[in-house]
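The structure under discussion appears below in the form of structure tokens.
Every protein chain of the complex appears in place save one, which is left out.
Take a look at chain A:
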Amino acid sequence: MDEALLRSLTPGVLGILVRRGADFAAAEDAVQDALVDAVRAWPADPPRDPKGWLVSVAWRRFLDATRSDAARRRREERVEEEPVPGPVAAADDTLQLYFLCAHPSLTPSSAVALTLRAVGGLTTRQIAQAYLVPEATMAQRVSRAKRTVSGVRLDRPGDVATVLRVLYLVFNEGYSGDVDLAAEAIRLTRQLAAAIDHPEVAGLLALMLLHHARRAARTAPDGSLVPLAEQDRSRWDTGAIAEGVAILQGALARDRLGEFQAQAAVAALHADAPTAGETDWVQIVEWYDELVGLTGNPVVRLNRAVAVGEADGPRAGLAALAELDDTLPRHTAVAAYLHERDGDPVTAARLYAEAARKAPNLAERDHLTRQAARLNAGRGG
């Protein structure tokens, strides 16, 4: 039984049932039943058209469930009611499902859970493991999300930006448990990119591929963080980088710049440099200027200050940093780095230690603590 095939067919089947008028939660139950039937029936009798098979079985299950009162009579009439199995248009329905799962009425965590369940085809247990919460909690999160969107009509075009935000949230969860959420996010974004022609979808896919390409080099065997400048570039996935760059170039040629394309452009410039010293920081600053114009996001301004520090020297970087709110995440870490490059290890060590106390995750905290310790040891304690 090809589990990947079943998983890839699930969203399309679900989308068709929803479009035919099935309530989302009922449709999902029916599709699950059909998947169980498929696991039983297919090894002995593989269907010629797996998707058509799933649609007709799921639809029958849906009718059984919703019309149980009249089940006996219906069973006799069923042959007449059933849509004929056969080729079905896939892209449109799957796309609607993405919009439904990322509906603005859902909280971010509900949207993520529903997307992984309905579009990704992951089991509730897998999603719960990935997010380190009990299965019962995740089951409630999914069923609440289903209830929230159960009355939502799918006749209006959804907001692509919301879908992209949800997918990026999944990607940033990275890896834990037996489901690689970064890889899952890439798979789903790829599927979305195939269903919809939109430069920002391409931009996000490129961004994910370019980040993901560096994953193996980003941590040492002991799990500690390796900064970009010190990464072993031979461990970068050149295939993923080439694919990401090609997708990005295609998107940029459309001349409808968005923040994911601009972020991907920065990532591409990093990926493009044979050594850290050959990084084109001047162009990176230009992309950050574009990003500031697009989003006004303070975190983007912080990243810009880092780039300015590399392009024009640490003093210029510190000047750019001084214009920003010092309560921003990673502000202290950036200040520490720029002070060290400016030849002030005492201030840098103090700031690294302070940044470590504020770090949002273990790897970053340990990395910053090591930076402070390195500078303190260099001064002979």
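In the analysis below, a contact is a pair of C-beta atoms (placed from the backbone, for glycine too) under 8 Å apart; a residue touches a chain by one contact, two chains touch by 3 or more; residues count from 1.
Note that contacts and distances are computed from a predicted model.
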Missing subunit (named according to UniProt) among the choices "Phosphate acyltransferase", "ABC transporter substrate-binding protein", "YCII-related domain-containing protein" or "NADH-quinone oxidoreductase subunit K": "YCII-related domain-containing protein"
Hidden-chain contact residue, picked from the options A:S110, A:Q126, A:T189 or A:T332: A:S110
Residue of A:R19, A:R144 or A:R190 in touch with the missing chain, whole complex considered: A:R144
Option from A:A65, A:V152, A:L169 or A:L294 whose C-beta touches the chain left out: A:L169
Of A:A26, A:A65 or A:A363, the one touching the omitted chain in the full complex: A:A363
Interface with the undisplayed chain - residues on chain A: 107-110, 112-113, 131-134, 136-138, 140-142, 144, 169, 171-176, 211, 214, 218-219, 225, 227-228, 270, 299, 303, 330, 359-365
